[in-house]
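Structure first, commentary second.
One protein chain omitted, others in place.
First chain written, first letter: the chains are A and B, and each begins at residue 1.
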Amino acid sequence: MSLNRKLGIVDLSTNEIEIKPIPIELRKKFIGGRGLDMYLLYNHTEPGIDALGPDNVAIISAGLLSATLSSASARTHVAAKSPLTGAVGSTNMGGFFAPEMTWAGFHHLMLRGQAEEPVYIWVNDGEIEIRDASHLWGLSTRDTQKALQEELGSEVQVLCIGPAGENLVRYATVMSGMKNAGGRSGLGAVLGSKKVKAVVARGTMDVEIRHPEEALEYDYEVMKHISGTKFAQIMGKYGTMFIQSVTNSTGLVRTQNFQHNQLLDAEPIECEHIEDYTFGTVGCFGCIIHCRHRYIVDGIYDEGPEYTAQGAFGWEVGCNDFETVLMGNHLVNHWGLDILETGSMMAWAMELYEKGIITDKDTGGLKLEWGNTDVVLELIRQIAFREGIGDILAEGPKRAAAKIGKDSLKYNIQVKGMSNLHSDERPTPALALGIATGTRGSDHLRSRPAIDLYHLPVSVLEKVYNNPVEYKGTYTSDYRDYEGKPWQVIWHEMMYMAIDCVGVCKYHCTFLSPNLMKFEHISKFLHYNTGLELSPRDVWDVAERCYNIERMFNIREKFGRKDDMLVDRYFDEPTTRGLEIVRGRTLDRDKFNGMLDEYYELHGWDENGVPTQETLERLGLDEEPSHLL
Amino acid sequence: MQKVILVDQDKCTGCRLCEMVCSVKHEGVSNPTRARINVIKWFMEGYLMPMICQQCMDAPCIAVCPKDALSRDEERGAVALDYDLCIGCKMCVTACPFGGMGIDTVSNKVIKCDLCDGDPQCVRFCFPGALEFVDANAVNLRKKRDAASKLAELMSKVVAA
Partner (left out) sequence: MVKKSVSDKQKASDRIGEVRCLNCFYRYKVPPGADRFVCPECGWEWRVSWVNPELAKVRGPMWDKMRF
């Protein structure tokens, strides 16, 4: 049964290992996955700790529905205090690691302390061991996995860091397989600081399905529906790269750092070109969408690429070359760097170079010019290995800006010290509010109301967003409006939190299409697979509780309203390109603040964004930290 | 009518849904080590191969079984396993060249694909179409047609170039 999966606590300083059952009370309150991770993080860290020190904890988890019949129950979540932002660190990846950990008897694994020499953690059928990994230190993510599979058998699943994590690049990833990357928040550096090169799982333990026949039928029905949607068909053919056809064609991407909102003449990097390099797609565990391509570039095999690869190595750095996108994607996977942060930091450096804020002297002669593909690929290497200017860029937006000085920070497009996705939200207030308020920093995966771009009729918006909790205000179909948007942001916060608690892929829920899974599906999947009875409204309440505990973590670290803000360029510099409907637009500062006020009020937070006592009581969070686990 | 499961590994996305549904169907649990189908992966090369009992005509497992627990079910075109006769010696596991006979780690019995009594769940859940349940006598023709269309595609490229 999923509910009997355990928590393993590994102390790397003392080599002690503790295994604990997860109380059903906590399951009902936090479900599992990201939600329970956040409970553990809040309970097991003190405010103000060094994210790269022994007091930080790294929590690796599977959702409660991991390895069950619930449409792509594949996702692994990792949590810690983020070395990039100092706020909650949270990252989520696909692949096969979480199901394997579940079959090995565990849903959560908490690593604390710091090892003296490199180690890897072996998780196998109810047991946990700390093992020597000095022979793996320095290896790329794929070579690490290859070595561990040779050592332990080809069935094992490996989560590991690459050289970037070892070198404490503040946006290093944790990786599993070719392309499953826990990219955001720099949690690869947290593992690096603990000298944990990898966690390896292998399990042969049953996950009992509560109502097997019904679970099969219900899962089939949901999958059949998903596979029939336009979204799944497009996604299964091009992956997330299809988004570029909408956003870049309209003028909604962030180009040359923030100077433009569209890459011109972008035909060469359109998603259709993948057909020349691919020999088929792959999916994560249980997934019928299969959004990743298996491709070969320059004789090298890799998987993906995604929208973010086009952004990072395409429009952000002014490149119009598909092979650079493919190769850049490979290099960040190989060395374990967050693709998004890497692209943004490079684009920022290029703008600084263009403006003369950094010169050849700082770059070691590297000409950081827009569209220079060789420089782009070389910069990736320098960041991963902390060489030359890469050593500064590896520090992430705020620390790098402090090192470079002058007015470099004002050109950096970040929120809470985390770079924004390579999209331009000036014409889209809803999306802008989402990235401004995201708990882990600027982020499109906490709350982005992406379907706002589809100009859906108000009747459809009402149907989606008034469930399971009703909104009293009005919606508008125009993505340039400010009305109703705060509620949409909150609705997606809850949707994505809920899906992260159960460990199902976001692409299967209402994220990029209004026709996919919602709260009632999660409720049913929980019923059929685990027997945990939560109504759709209960699932929403769990999500709200979990989201508030993330917020509380940030408040404890002294984040507040001032940090839920976009950089001035959003309000001062009008967009320059794109269709007429998005050209010449800035965000309106007053209206934006108005949205923020409404957003706080709907959440039950005060005007500084702090959850009120009443809200904490309503959510049963007034006793936190409660140390129940 | 004899029907067989036809595997087209080019269409497989490696999702392992087939493994999970097989174990849920037969054991009521999710556990790929107890499934009758497994997807073998060379993940560094992106090569995937679903492996399943071939329901052989001249089956080595039948040949080695000392208790005649394995036999051909001519009506369904399957190799059937009779647990009342099986003594669990696992000779068949050794004999099968495809790994089609497995050992259930919990019951310690041998397990093999039983075509889900005519409604194979792995096929039903394989949305990419890597697994198909087709008439035995259509298989040959189907393969020929697939090969021919690939050839035709190649030819058209040559002609166009």
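Convention: a contact is a pair of C-beta atoms (placed from the backbone, for glycine too) under 8 Å apart; a residue touches a chain by one contact, two chains touch by 3 or more.
Remember, it's a predicted structure, so these values are computed and weren't measured experimentally.
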Shown chains in contact with the undisplayed one are A
Of A:108, A:142, A:237 or A:524, the residue that touches the missing chain is A:237
Touch with the missing chain holds, among A:193, A:250 or A:530, for A:250
Among listed residues A:18, A:46, A:213 or A:272, the absent chain is touched only by A:272
Absent-chain interface residues of subunit A come out as 220-221, 224, 230, 233-234, 237-238, 242, 245-246, 248-250, 262, 264-267, 270, 272, 454-455, 576-581, 583
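Note that in this section only the chains that are shown with their structure count from here on.
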Cα centre of subunit A to Cα centre of subunit B, whole Å, reads 37
Listed in rising order, subunit A residues that touch subunit B in their complex are 67-69, 96, 103, 142, 145-146, 154, 177-178, 204-209, 212, 215-216, 220, 223, 227, 279-288, 290, 294, 301, 303
Subunit A partner, complex, touching residues on subunit B are 10-11, 13-17, 20-21, 24-25, 27-34, 41, 43-46, 48, 105-106, 121, 124-125, 127-128
